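With one protein chain withheld, the remaining protein chains of the complex are depicted in position.
So, chain A:
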């Protein structure tokens, strides 16, 4: 049950970083491989990719201060460049979350990062604590007991969290952002690359910034997509969520059919919110997958965090006005259809919440003061709902603390392309702006009509590919992003013209 709750907690907390894409190609550097006894690499198949790619394991110390101590196996894959006759400096993909396992995104990246993969290998490493790299596991039998339809975000016991934490066999203090970067750079070295390009999305941008500080000589170029700078606190997403929601409202008003269908969208939302706060809704519905009679409970937390999650993507956003409007009329079935997408234990590419908690509770939570929480909660969308999860769990979580220098802004002159989506509910363009001002050799491009992660779009990926090929920030032509059409919305249960 705790596991399920964690899921809901986390979507309330973070709406799960970068869920968009990871694909990677592996450049096989056979010469360097045989000499390393702690590295193994072989041909393999992964879900969703027909052809063989390279999978590997690199053994590293759990604690880099104690090289002879406990060892962990890092799992990585390499999507080889299509044009193997033209091997260029590979691209390492840093996943989001924190807590996404990069290798689970291989199939998605293979399709989406096509332009990059033409000439560059893509390297994907499961961050320690996720996927197949010493995953932070706890007993999750209770998970199957309850469905996403019945369970509520906060009906879990403190003891459940404590039981889960007690299950970990690892030294949690070693599962931090800086050690993750040490791991990534170790994989780079083991594969025999002097330099790599790095693409970070969402939390991956923070990882990339730390990489720039710790191992600048390893980096040829950096792409920061939807930036989470080091001065941003994971957990404070009230204001950015509200901003994204308000853009949804104004974009709906700007579209004639949406304006006509939902003239009072915000009132609809506030009405549902107030009603759910007063009294959660309890219904009997046909199970979205099984078709059998099922109990459904919706409270304000569940309603808001599900909608907030949808603000990450244009498809999700296109359905939200209708979902809100129908809920205001008492029809929660559209909401259930959206909720059903979360009815999976650990969907491929989703966030491993234990690592998310371990990092957010130690690297971010201690720095957030009470007035920060309050300032973030003063908004007309999620209020303080996105805070509740972390504020409940973090006090229970085992502690490690990074050095003060960890939080200092990163200074670097490595060529850096910064991308932001204007509609983004967690990493708004101002984050990119701040990062741009700190970095000496960077350019910030805002995609007016995209949400979280710009490289979900062909044009965005094209920019990334061109940038790492030519490293010409000024010459980069971003006009295709400006030409993307404004978002459109579904205005009836059957769709519209």
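Going forward, contacts are C-beta pairs under 8 Å (C-beta built on N, C-alpha and C of every residue); 3 or more make two chains touch, one makes a residue touch a chain; residues count from 1.
Operating definition for what follows: contacts and distances are computed from a predicted model.
Entry comment: the absent subunit's protein name, as recorded by UniProt, is "ABC transporter permease", drawn from "Homoserine O-succinyltransferase", "Sulphur transport domain-containing protein", "ABC transporter permease" or "TldD/PmbA family protein". Annotation: of A:195, A:289 or A:345, A:289 touches the absent chain (contact as defined above).
Between the chain not shown and the residues A:56, A:80 or A:389, the one that touches is A:80. Within the full complex, the residue among A:38, A:52, A:162 or A:378 touching the omitted chain is A:52. Within chain A, the residues in touch with the undisplayed chain are 45, 47-48, 50-53, 80, 82-85, 118-119, 285-286, 288-289, 318-319, 322-323, 326, 332-338, 340-341, 343, 485, 488, 490, 492-497.
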